[in-house]
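First comes the structure, then the notes that go with it.
As you look at this complex, bear in mind that one protein chain is not there, while each of the others sits in place.
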């Protein structure tokens, strides 16, 4: 069970491999990708920043909640920070359980809570040269930027 | 959009790569792994067989239903057949959409329908040397064998 | 009297001891044909979720048996 912040590109193959085990029947993964459009505006890149000490603390709390609430065998999440290009993976969530009934809602829980609670911020760069910080509650649809 | 049957080990990295695109914000994947236990019996391996002409037809129908019902950008599924060892991936589902609200239920829909409708059968080999065909409706919990 | 090719899959193949067989039948529909085959080959007919296909299209047990058909009997599926 591990929540981390990465300045490097995320490798879903390696992340998945760390969760393999013989008592698991179901694996569900979520990836948030940088889209070329958000709220109708053309996006060229995103810059994420995190306050890492509290991001890791709060993210780890989310994973532990998911594990105990859904009876998971394992769960992990990595969020990338820094400048991301179109198509880059911003966040990866992996969930392992005996059956899929637990894995799907648990994976959804993790990404929802991470987006809502973990101190990570996203600045979008648009094709017209303008930039803007994405703020979930005020601009609901923006909150869905990468996934 | 592609449903296929494979006699070779599944490579989730390559399968995922085929779905990458710049207009997508969310990717959800499901993997069914061979567990070491099912219904309280120790499993040593599984043998899957499919009737491929109809499996591909029915599987493709499931993917098209998911695509149109959830407004997906893309979706794919591969089911492995033959003899599988513990930990092997039996099935992979990948779903790509603008936002995660569509991707999670769509991925769940695909695996549920594939398990219920596509002509694929599973024979379990137990540690005591006995074998048994898994039959979903009669033995509900067995149906969850690999995820 | 129709002459059809019947194919068995998975559990049914093991129970029947054969993959396929030619059958001369008076069965009015595919359901009746399944019962006929079930009795002859000792198939477990009580399973929920048995399906039938004809000439590589899913079919209904109410469908008639046509001369020259290839009829597939599927035990309950269990992919995943």
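Going in written order, the chains are labelled A, B and C, and every chain counts its residues from 1.
Keep in mind that, in the parts below, a contact is a pair of C-beta atoms (placed from the backbone, for glycine too) under 8 Å apart; a residue touches a chain by one contact, two chains touch by 3 or more.
Small disclaimer: the values here were computed from a predicted structure and weren't measured.
Shown chains touched by the undisplayed chain in the intact complex: A.
The omitted chain makes contact with just one of the residues A:24, A:66, A:95 or A:111: A:111. What subunit A contributes to its contact with the hidden chain is residues 32, 48-51, 53-54, 57-58, 79, 90-91, 111, 114-123, 133-138, 142-143, 145-147.
The working rule: only the chains that are shown with their structure count from here on.
In terms of Cα centroid distance from the overall Cα mean, chain B ranks first.
Averaged C-alpha coordinates give centres for subunit B and subunit C that are 26 Å from one another. In terms of their C-alpha centroids, the spacing between subunit A and subunit C amounts to 49 Å.
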